[in-house]
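Remarks on the structure that follows.
Some chains have been omitted; the remaining ones sit where they do in the full complex.
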Amino acid sequence: MKAAVLEQFGQPLVVQEVPDPVAGGGEVLVEVLATCVLPYAADVFGGVRRYPLETPVVPGLGGVGRVLALGPDATRLRVGDLVWCDPTVRSRDDARTPDITLQGWSSRGEGGLALSRHFHDGSFAERMVVPTENVEPLGDLDADQVVRWAALAVPLVPYGGLLAVGLEAGETLLVSGATGNFGSAAVAVGLAMGAARVVAVGRNTEVLAGLERRFGPRCRSVALTGDAEADTTAMRTATGGGADVVLDLMPPEVGADVVRRAVMSVRPRGRVVLMGGVGMLGGDDLALPYPWIMRNDITVCGQWMGPRTANGRMIALARAGLLDLAHEDVTRFALDAVNDAVAHAAAHGGPFVRTIITPQSAA
Amino acid sequence: MKAAVLEQFGQPLVVQEVPDPVAGGGEVLVEVLATCVLPYAADVFGGVRRYPLETPVVPGLGGVGRVLALGPDATRLRVGDLVWCDPTVRSRDDARTPDITLQGWSSRGEGGLALSRHFHDGSFAERMVVPTENVEPLGDLDADQVVRWAALAVPLVPYGGLLAVGLEAGETLLVSGATGNFGSAAVAVGLAMGAARVVAVGRNTEVLAGLERRFGPRCRSVALTGDAEADTTAMRTATGGGADVVLDLMPPEVGADVVRRAVMSVRPRGRVVLMGGVGMLGGDDLALPYPWIMRNDITVCGQWMGPRTANGRMIALARAGLLDLAHEDVTRFALDAVNDAVAHAAAHGGPFVRTIITPQSAA
């Protein structure tokens, strides 16, 4: 089959013929129909993000596919089903603290790296092999939807965090880092989950204004000025006195002090979830006052990707139109144009802009 | 002050001068601005429902008011605040299994009856006394909103049940008994909470069609035919193979076999919540196959009213417009016309039709 191979960090991907992947037990063979290229893919492939990805590798973070073959551990799926392929692969021998690899993308720790040697190649290919539990049926979709739904990878990230802190309908959510690809998706997901208000926090006033226009009065924005006190006051006011939930998605280049201010805009008994890249490339730790956490019963938690059940639920939200994929701005590329796709994604990382590779289409 | 008094079951209410109520410690004195008359109020006052309400009593189930006086156990409320008065009064000396009275309406057991002797009179009056924890600030509302929001008593009932079973955004809800006042509110609340689909089940095809029109494609209806097998199949189909959550709100005159069929349309691992009046005036018990419950990890629970935190969250859903009170069909009556209001409510018990008494307005 044809696949895009990262032979070395810093080099362009090479589209080439590779051996057809073969699904073993506990695995499903999928024809890849559409896969999303994240805006920071160029940083990953360039080595800037220092991801523990071992080359050569076919990268690519999940996507929409069609089942070609499956094993006896699947009782509902059928060959030919249209499916979502979740890239979050968990080792099966520890229910409490599984090792995790993002197939074709990254991994956590020694165990995750070991796991990534088997579940190695991702979705920038005509076919891929996925663990059975990572395959989620999509039901019928038309050709246009198949392409759009490949972008589910993006909202699934904040959804995992909002599930972790149990955002409930009627609550107020503050999204710190709302102008990026994941952050803007967090705004959409929060509203889909029934948040009464989502406060979008970031620096780009134009993008923030766009979010308010897109989502109407349930979305309010706060433009960060860098003045700590003013920013804190603005967040407190916009949340009506303190958010129920704060979700941080700030990128690696932002300092922990910016996160701290967002965290501390949460109300007493509020919950904070950290999902960003802050500190990943160095910088200060996140410092918070112990007495503030203690006296106010604050919860701060981290979340890396989401639970397995998030896939089906997110698909239901999208099918119901609560999460609106129809109005996203999608540009598609053939597999042969993978490097163009990566460059395009890097240049178009704004809210609801998606770059999709469709490996089955002609160049 | 002026109040409507039920002197004996079966007699009309008498609007008369009564002594002004006085708030003791732990209580708030409220000027009643608007209170909802439930469709079955006539059955309660007529004695048909056999509620453990001791006459003479000023009936009336909570409502919207303005704070006239409060005590030292309140640190946020201010005199003059517009508030929602929750009628679900809990005894304060048992956190685990409190006795409950619905102030001015009903109670549960011996302890609830004892409690109802102190928190006795309800909201069909110019003023009322409410336990401090039952007063929830509403923020600013205009005069029209004050009247509409008195109907919060209705959606709060199904909301309590959906909180009890933890309905999550993206799930499928089946409402058994969806054509009544509470059942149709359950459809609205389920959608406000982000249900991907709500299946409305009832017998009145016209009302069901109205629900579909009102709520669009996320709402589907199933008209019960009385043919057990056909009804079961229809519910299973409409829920896409089994609801995540079933909420039953059938009235006393419906048999337990009808409820059983709705209950058994839930998916494996699904949750069922019973909030209706079935069996209240006699009839068979609810009979379910033990092996079906066991093998399928089914949860069936009951819920009488909701938790105290439901008030604030419901208000947030309404303020955000997720629960739309603006398009409800409201008829208002002066306190002097209380018996007309009761008769009007009985004759207009359909979906989103509300009868409201505004004790401060002239007859």
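Note that the chains are named A and B in the order they appear, and that numbering of residues resets to 1 at the start of each chain.
FYI, contacts are C-beta pairs under 8 Å (C-beta built on N, C-alpha and C of every residue); 3 or more make two chains touch, one makes a residue touch a chain.
For clarity, every value in this text was computed on a predicted model and none was experimentally measured.
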**Prompt:** With 2 copies placed here, how many are in the full complex?
**Reply:** 4
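Here is the rule we go by: only the chains that are shown with their structure count from here on.
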**Message:** Quick check: how many Å separate the C-alpha centres of chain A and chain B?
**Reply:** 40
**Item:** Partner chain B, residues of chain A touching it in the complex
**Value:** 168-172, 192-194, 196-197, 217-218, 313-314, 316-317, 319-322
